[in-house]
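Only one protein chain is missing from this complex, and each of the others stays in its spot.
After this line comes chain A, so read on.
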């Protein structure tokens, strides 16, 4: 997470006095019959690294293009620093965009690409050179200033695109799948570079991605979009640990979901599921009303697996169906009732040869009463 170097946690979204830089107010966007964005309201705060995450076609790119000025909302308002930017054309917005294809001008050198926006502004000529050099230094491109875009690698092109969009020091930088074209290793490195640059420049970043790992790594807040509306907007840890719906829980990472009925219990609630299964105990201060239909969600790494009956709040017995060995971790697929398969993840702290379970073994799965969450929708 991109946080300033103070002991105060960077969380303007919890501060009622903080002024958002971007406000979507009941924004709807339709293309003919198709509704791309459906009555969406969202605040983004200065210096945030905000990620829009969702499957393709969920409207995240449309949302970003509306910020850039390439689409205008059918209904509702978009405010930048309190001013409606609906009628402002892209070239007059203090917003710059880094395109998915990078959109580097093939006929211009790296230097001229970065200087392109500055030359269009009213910046004095002698300052343009300094600014470009500064951007080249920030993105470590000094050596390539004279090359044309087709003479440099994909990773370097990505950095030129970033330098070009940052050169005009925009209030808001939009990044459309910025790392999509890079291979995994380079992508991981670049994610941290992006965060560093965001911290150094203090610019507000809005990133569109379909890669959840990327969104979790770089963003201060993540918005999960589905069918043109926001499913959940929260910090990465909240999204992961406290999803507000089965959709979000399922979309982010791996999850075990059990359908059941809520029942009152001391200090929390119980979820009754299956025919002859013990209820799941959950400690919570916001129990659902008894009898409510609900889902119990728990992440595989929070489920432990053992050969003997463990002492824990929740224990179920099952048979190992499958073992996925990933090197650092192993995922066990355990059938706990006919047709109900639970995933449990363990760190491989021992060598493989000393593993105690194998296929078809009877094992016990257990988890604490605070490990999972109950979702009503």
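Definition applied: a residue touches a chain if its C-beta (ideal position, glycine included) is under 8 Å from a C-beta of that chain, and two chains touch if they have at least 3 such contacts; residues count from 1.
Throughout what follows, contacts and distances are computed from a predicted model.
Engineer: Not counting the visible chains, the remaining one has a UniProt entry; which protein name from "Aspartyl-tRNA(Asn)/glutamyl-tRNA(Gln) amidotransferase subunit A", "NADH-quinone oxidoreductase subunit I", "Phosphoribosylformylglycinamidine synthase subunit PurL" or "Putrescine transport system permease protein PotH" does it give?
Structural biologist: "Putrescine transport system permease protein PotH"
Engineer: Touching the left-out chain: which of A:29, A:168 or A:187?
Structural biologist: Of the listed residues, the one touching the omitted chain is A:168.
Engineer: Per the definition of touch given earlier, which of A:11, A:103, A:292 or A:329 contacts the omitted chain?
Structural biologist: Within the whole complex, the residue contacting the unshown chain is A:103.
Engineer: Tell me which of A:91, A:308 or A:358 is the one touching the absent chain.
Structural biologist: Residue touching the chain left out of view: A:91.
Engineer: Identify the residue among A:26, A:41 or A:121 that touches the chain left out of the display.
Structural biologist: If we include the chain that is not displayed, A:121 is the one touching it.
Engineer: For review purposes, identify every residue of chain A that touches the missing chain, sorted by number.
Structural biologist: 68-70, 89-91, 95-97, 99-101, 103, 105-107, 116-117, 120-121, 164-165, 168
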